[in-house]
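Every protein chain except one is present and positioned as in the full complex.
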């Protein structure tokens, strides 16, 4: 047998390190792992975007990250205590998510995958709606087009499927002339999230084909968190995933996804280029899932603690904190953020415990939006059947 | 509404020219349209491969092309005369197909799409087996692993599906150590064909993902014939399709597919690199479907005669003929080839007319390879039912 | 039944009846839907300048422009998936799948997305998407071009599935399907594209989800859809000459099924034969047989019999005559049911 050099195949039988931080030439990083501004060469064009940010905005990035981490930890605990069926932690990916979501404008349309809790929160979605999905009382959780939810779509659990929906929305924007008019405050764009594992799905490919063909105002935001459950990214691609987009002629950039400033800047520029009529853009954000895949997962089966530790040293929150401290943020600011995070976690716990049951009608009421005889019959049958038990011991 | 610049959308309502011969920097061409050796810069590394060819081989390329064109024309006629349900002409694509198929070694595994008549013939498949498929008397036509068929798989009509089968065969070669041993005469490789339209299918993407991941000894051979029925290649991609492979880290090359020498050389090198353990390779061959998509098609609905004429000037056969003439090939050689082409066409016609019907048993005998009660029952029922008509007027 | 008030109903002056092939009636229905609602758009492979391989969209891109009649890249999952996004953006996309056998690459987007998105959003999003699929045999074509995939869709909650068998139904049902706020799989009996019939453009005869008795009879009820309706009528005519009176019901709607006219008929005849081109095992025909037997148990003199394509892949074209139910095979079943 041929000696195989594939990490997918040779390291398979034991735990393994993900390949080293797979930086491609052209990686955009602004904030070093030590929290100091240390732009890579490719970051130069983006520095002005960061310079334009007010202190309040920088602090908001930090606040977003800290608060969601507290929420995420609380949700994980709630699952452990039997309150949720499952929880997919966002732990470690806060900078990629906050940077990109904060870069979107109000009128933009966002399509998360299923781990973008802070993206939803930033856009106005009540995180309890995510909790409700994972508790098993709803499949959706919220109405994307209720103005309070900031055009943020619900989670899609079939990996990659949402990329096509996003591209379809983008095609509609083109057909309706809602982008490319030159007015950045009104032109609409689409931002779609997916993972390194999902990138292998045919749907992601077809989405890029359609996006390039119709020149949708769309940003493909790939969070490469190094793992698809237990499978390292090298199994999905032996070349940096950022190159994938280039194959469609989609201008693409790789960013340090644990650097919230860089994530913000590249997303902001890409979204604005797309909304201005420049066609789709792709971003690969290098980050790390610091926790388990979900609460059902056991990462010790497939990765090493040394790998986890090496990424802990690149924690996006610590990095931003050091930076803000260096800029002279007040101790009271950090205390305030801690307090808010604590409060949000508390609130999450309380409201989760107070969540009611689920109405039976959810099963039948929305299978079709128009009347349907079979559904009517089954609804009626079930109601009669349930009634037949009233006052019955069985 | 935004003014749209997409050929897919702005030229849609009338006939349109396909974009000019979409050459990318790096195009490999050896034989100019005028039949003179005029290598592009990128062709330099391939010249030695051509220099090594004997006159007999060069003449064989020419013979292959001429003979298949005669066969293809005859099959088209047979369809017109009601002998076949359909015929997909290979007219115009002979150089891409002959060059690549002649580059494969005996032990290689070939997966055509559904238009690679000469590929099949070169590998030993009786072209009448293709005729039988298009006549509606069989779905398959031949056994790929009958030694006489040179490991050539049958046509796959669901576009792109065969690319995954090819990659699976390639994975098997890796697992079995049947490639990468360093013995080019024994190491096996896989050659898979698909079109510019098919390139948009998710399966082609997943195939490249798996091929790159498992480093299959495989060459992806894309015939970009400018059209997917009525849809120009620009709708599938705004950037040369050769770039697609690079997105997976698959070394890729664009070749003038109407130049049989260049097609041979790039295929030969790619196959040998793949078989040596170098992983997959991709080739985009620029060519043109000079005829209709199939006998059911009417190209006048969607493309201009000026476009057709411009490609007629790049006819792969004329080009090679001029080259051979320039090298001093004898007039008797050309006469001989014409005679053979004529004979093959005649033979095709005669054998087609002599084709028998189809045995009913084909419907049931191979649905499963092992016994199956429902099939047995239906087979029995049908036999009884047919018997009941015996001696009956109905 | 679907509320059809959304369908265009304005009365036209003078004669509103003309004769045209079923395929051209579809074109006319699509044209009217495009004209009356500028959120309607058509998308698919080769539907623009070529007008589709069956020419159903012929002339429509020239008339409505390339943003309303859209040639897409060659990818079925992409077509369905982006249609979903377009519907999210308020469009009413009508997708053409080129042939029955090419719908499967889009199956996940149909089954797990299109069919379930309204339910997943608890009604907050609607999916007025139509998927047109030319289906069925009788055209002597190569593999994947003659299949009857209806059961895969009827088994999927959230989808509506319909199939017209006449030009008039084709004209109206396509418009009603487009007007529906739910996803509709619109199965076009491709072998009947050239079958002419009268089209009355003044008002639809029936709601989208109603079945229809197309021939009255007293001995046996014959039920089917699409191209099979013609076959059933031929069988009924032959049966009549042999002394058996058959009632024929055109299903029209495959999901939901309008059982009213079927049960009404079976209660009178006591016998029923269902005909379909698709394989029989776990098919729409199985459902209808099981349900009719359940609901009309005491009325039945014989089990409901099914005449179907065999449980084998659609064979090479030269065998299609053997595979597809024809009047003789239906009569054989009629004879069998009469023998009970």
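Each chain carries a letter (A, B and C) given by its place in the written order, and its residues are counted from 1.
Assume contacts are C-beta pairs under 8 Å (C-beta built on N, C-alpha and C of every residue); 3 or more make two chains touch, one makes a residue touch a chain.
This is a predicted model, so every value here is computed, not measured.
The chain not shown here is in contact, across the full complex, with A, B, C. Screening C:67, C:82, C:98 or C:111 against the full complex identifies C:111 as the residue touching the chain left out.
Which of C:203, C:302 or C:322 touches the hidden chain is settled by the complete complex: it is C:302. Those residues of chain C that touch the chain absent from the view are 77, 101, 104-105, 107-108, 111-112, 115-116, 119-120, 143-144, 151-152, 154-155, 157-158, 255, 279, 281-287, 289-291, 293-295, 297, 302-306, 311-313, 340. Listed here are the chain A residues that touch the chain not shown: 1, 4, 8-16, 85-86, 133-139, 157-159, 197-198, 200-203, 228-231, 235-236, 296, 298, 301-302, 357-358, 360, 362-364, 367, 374-375, 378, 382, 385, 388-389, 394. Where chain B meets the chain that is not shown, the touching residues are 138-140, 143-146, 153-154, 156, 158, 161, 163-173, 175-176, 202-203, 206-207, 209-210, 213, 362, 365-374.
Simple rule for what comes next: only the chains that are shown with their structure count from here on.
The mean-CA centres of chain A and chain B are about 42 angstrom from one another, to the nearest whole unit.
For this pair, chain A with chain C, the centres built from the Cα atoms lie 41 Å apart. Among the residues of chain A, those in touch with two or more other chains are 175-176, 202-203, 206, 209, 213. Looking at chain C, one finds that residues 67, 72-73, 75, 77-78, 105 touch two or more other chains.
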